[in-house]
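All protein chains but one are shown in place.
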Amino acid sequence: MPKLFFGIMFSMGNNSFGKLFTITTWGESHGPSVGVVIDGCPAGLFITVEDIQATLVLRSCGRAYTSARKEPDMVEILSGVFEGQTTGAPISLLIRNLDTRSEDYLDQKNIIKPGHAQFTYLEKYGIFDYFGNGRASARETVCRVAAGAIAKKILDVSGIKVVAFLHSCGNVSLTEDFSILDTDSLDVLRRKSPILCPEEAVSNLMLQEIQKALEEKDSVGGIVEAIVYPVPSGLGDPVYDKLSANLGKALFSIPAVTGVEIGDGFLSSRKKGSEQNDSPYLKDGKVGFLSNHAGGIVGGISNGEPIRVKVSFKPTSSIGKLQKTVTIDKKDIHHSFIGRHDPCVAIRAVAVVEAMIQLTLVDALLLQRCSRL
Amino acid sequence: MPKLFFGIMFSMGNNSFGKLFTITTWGESHGPSVGVVIDGCPAGLFITVEDIQATLVLRSCGRAYTSARKEPDMVEILSGVFEGQTTGAPISLLIRNLDTRSEDYLDQKNIIKPGHAQFTYLEKYGIFDYFGNGRASARETVCRVAAGAIAKKILDVSGIKVVAFLHSCGNVSLTEDFSILDTDSLDVLRRKSPILCPEEAVSNLMLQEIQKALEEKDSVGGIVEAIVYPVPSGLGDPVYDKLSANLGKALFSIPAVTGVEIGDGFLSSRKKGSEQNDSPYLKDGKVGFLSNHAGGIVGGISNGEPIRVKVSFKPTSSIGKLQKTVTIDKKDIHHSFIGRHDPCVAIRAVAVVEAMIQLTLVDALLLQRCSRL
Amino acid sequence: MPKLFFGIMFSMGNNSFGKLFTITTWGESHGPSVGVVIDGCPAGLFITVEDIQATLVLRSCGRAYTSARKEPDMVEILSGVFEGQTTGAPISLLIRNLDTRSEDYLDQKNIIKPGHAQFTYLEKYGIFDYFGNGRASARETVCRVAAGAIAKKILDVSGIKVVAFLHSCGNVSLTEDFSILDTDSLDVLRRKSPILCPEEAVSNLMLQEIQKALEEKDSVGGIVEAIVYPVPSGLGDPVYDKLSANLGKALFSIPAVTGVEIGDGFLSSRKKGSEQNDSPYLKDGKVGFLSNHAGGIVGGISNGEPIRVKVSFKPTSSIGKLQKTVTIDKKDIHHSFIGRHDPCVAIRAVAVVEAMIQLTLVDALLLQRCSRL
Partner (left out) sequence: MPKLFFGIMFSMGNNSFGKLFTITTWGESHGPSVGVVIDGCPAGLFITVEDIQATLVLRSCGRAYTSARKEPDMVEILSGVFEGQTTGAPISLLIRNLDTRSEDYLDQKNIIKPGHAQFTYLEKYGIFDYFGNGRASARETVCRVAAGAIAKKILDVSGIKVVAFLHSCGNVSLTEDFSILDTDSLDVLRRKSPILCPEEAVSNLMLQEIQKALEEKDSVGGIVEAIVYPVPSGLGDPVYDKLSANLGKALFSIPAVTGVEIGDGFLSSRKKGSEQNDSPYLKDGKVGFLSNHAGGIVGGISNGEPIRVKVSFKPTSSIGKLQKTVTIDKKDIHHSFIGRHDPCVAIRAVAVVEAMIQLTLVDALLLQRCSRL
């Protein structure tokens, strides 16, 4: 990570997420390894390396279509698990970076990539990292996904299921509403697609969209959708730890996110109250709802209906197409960047969205426990 | 606040926002008063009751068109300010609730309002509050706006300006891009409108939309937009205190929010990298950008360009129109709710969005100070 | 609060204590009122103004012997309690300052009091407060004691009792070990003494010590001891939220504290392992201990034995005796300060120590709840 100057000396905190179930991630994209410490995990959960490995595979879904970087992400459990069970102590996970090939980046060592965090890091930290940009790299998200595997184990105990999938890729979107499906079926359907899109025909169209972007040395944006169901009512703490607020923070902390919607989202701004309100009715002596425009969260607290979230991802900023930019020694130039990049970050982000929701839910679940006598 | 049962006894935490510049709000919509304690405010700022009062007026903008509740919100400064200047000690603000008229709510004391937080509060806390629903009430946001007035004073010192305005109301939207205006002009324009919409013709159409909703005993959603400019580069702390992540949390913590976009938001998911990337160029020896699709935040850190945020509000859930619902003793009924409610919460939310952004920016500003040697 | 300069403009944060059961205090000794917001209190607790008032009376114990300031501290509950029960919402308590008599302080408006926080506040904040020194005043502790009354209600539900008492005053100390008494008897005994010393003869000697200090226009230090019993095992979270660590923070945050001991404290540093170790034995099928040198906390977690804590208080710095000092305009002088001050802060501190322990225990209790599935 070559430096320009160190006059400012800011730190790059904060690298922890969660109040009671806390993850702390570390490591740079082109350093020897990345890792995460998970604190606040209850004892007695059965967890294996394979469980974590399975979520990392999800994150690498559609790799052939996304990035040329071929790392067999292998996780090591360094602490907190004894004979296959969590002990309650912090769980330290380490993932080595095997395929860093930094020579790929030599041609761009003084050119600012348009749309990339390089510029803001240079401005704030006085460091110009022409490699994968250290902490700003999507490489950090492998730690979130690994931690999500632990969170998932806790949600399993409570019967909570989270499934994310690719909702749109560029201008190609799902044509059906998959939020009404049960999450198990949804999980099966998405896994049939190499890019985690549960509607087969749409998945094929998306692959064409991606192929086209690759050929044009360009990239394409996308939307990830997630469903949480079953989910108990009562998760979320008003006023400032609303489940919606904490999901908002969790999802906007993912690189390349440009928007988050819960329930009907922006569509609800164009509706009337009589169209948006979900009317309660009695179903086997319990309160059900005739619709779910709210997306399972009302007043910041889950109401037991499926939680529906949509997350917008901008197209990958690193593209091979010729672009106007400047050098760090301040010259106007045009440049075509070479490198290994996902043509659509949204695909790999499916696993990251799922993990961040899992982490947020576990924290809400533990907070709920501690807020009563 | 009549109770049904107290078997669960959960607390309604967390009521604090911010890491270094922290606000803690308290008070119920129909109790004697609400208030906020502001902790971490630097000493030496000039602040008067009138400064705070001015922001409360902004929050009550379009009152005639929004709610029948006519409270002259008068703030009292109980601590932290001496002879017109902050001392560095916590600032305690108190606002009395003068006009609670709880008899209005007697007819609905056992009927669940569709779309309202009553149900989730009942489920979680075992309390059915047929008044204004205590902490879930938008009444709490008056405290955020009062605290925002203090945050604004700090931003003033750094030359940072935040202006929010009504972008859309139901299906009526601004036709021009006001994000390119300077914030002072934008402030003048929005104040000409009783509903804080800077485009006069559109403001009038919105008023018709609202009037129509009132006549139909219905309500309407809306979108609030906010611009931050001037703003220095370097605000925001990766990985989990990204400026975007903290804005996401701040804005999703506002009642009735259903979506948040930064920069081009969901539109960016439909674009190609070559369309989304903001190309740098040299402007008087400094780096400028040929576009601002990113909305002023890249990699979670401000880049010095205007920060653009859109926040979607659902229509007010409390409407007079006949609706299907259930009673708390579990009977299916249809009911028309009477009460004083904003036909469009987005109008009053303009001041709240502005305040939450101000609070988030001050925290980022102070965090930036402490992260260097 | 006259200011010298405001060049530095530091804030006086942090004014919150506790992770889940959080108190935030505000107000200056010579402002209109002081107050506290209690966040994270479970719903359903029965609490009245009288309950809180009773703890404030404890804090004013021995007033005749401690300070000339005669404020009938009357608490007002502004939120969070409805018809005598907590609702789960934040509880806002306000206590007016009725007797501020700031003219008493006019003669000392530019003289630094030896041993007082005035100097460090002047150095840090550039503010010289010749009144009661704002936030540094022991006045702030009335808020802790009021909040402690709420914490006590929660501990009552779990059957945990905390009793503090005056252990020593200057060179006069208890001659018997009161830590072996049951806490109810201890409570009765201490209340017989106007200075909360449970041993009658010693209490009388202490009163003589205090009287002597008053006559000499001097002050005297003291030690407060506290016993927690019954108390469940399992409170405290290693590694950094050890019960001992959080008690250490809680107690050292009280003004004038110079030392804290748990169990045998400094005495244990002079012992051998075979003398210090508390041997377990079987008592009715359960594990008991033959001694309690550890003071009820081992490895940072309570073991079910009585928790024993001692807190050292320095003598009040504000004394009438002639002292060498300097003026803020930097002249060497000798001065006799006039004012109303406790000759022994440790007496009034008994209630504060009790409150801080209660607050710490409630937080540990709630944290224990949330750390399991």
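Assorted remarks:
By written order: A, B and C. Residues from 1 in each chain.
Just so it is clear, a contact is a pair of C-beta atoms (placed from the backbone, for glycine too) under 8 Å apart; a residue touches a chain by one contact, two chains touch by 3 or more.
Values in this document were obtained by computation on a predicted structure and should not be read as measured data.
Annotation: of C:L56, C:I112 or C:L181, C:I112 touches the absent chain (contact as defined above). Checked against the full complex, the candidates B:G13, B:G27, B:P42 or B:G134 give a single residue touching the omitted chain, namely B:P42. Although one chain is not drawn, the whole complex shows that of A:N15, A:T120, A:S233 or A:T325 it is A:N15 that touches it.
Considering the complete assembly, chain C touches the hidden chain via residues 8-17, 25, 112, 114-117, 119-121, 123-124, 133, 135-136, 140, 168, 170-171, 213, 216, 218-223, 233-234, 236-242, 244-253, 255, 257-266, 268-282, 285, 287, 290, 293-295, 298-304, 310, 312-319, 321, 323-326, 330-332, 346, 368, 371-373.
Against the chain not shown here, chain A presents residues 1, 3, 6, 8-16, 20, 22, 24-28, 31-35, 37, 39-45, 78-80, 82-83, 85, 87-92, 94, 125-127, 134-135.
Note that in this section only the chains that are shown with their structure count from here on.
With centres set at the average Cα position, the gap from chain A to chain B is 26 Å.
Separating the CA-averaged centres of chain A and chain C is a span of 46 Å. For chain C, residues touching at least two other chains, in rising order: 20, 40, 42, 44-45, 88.
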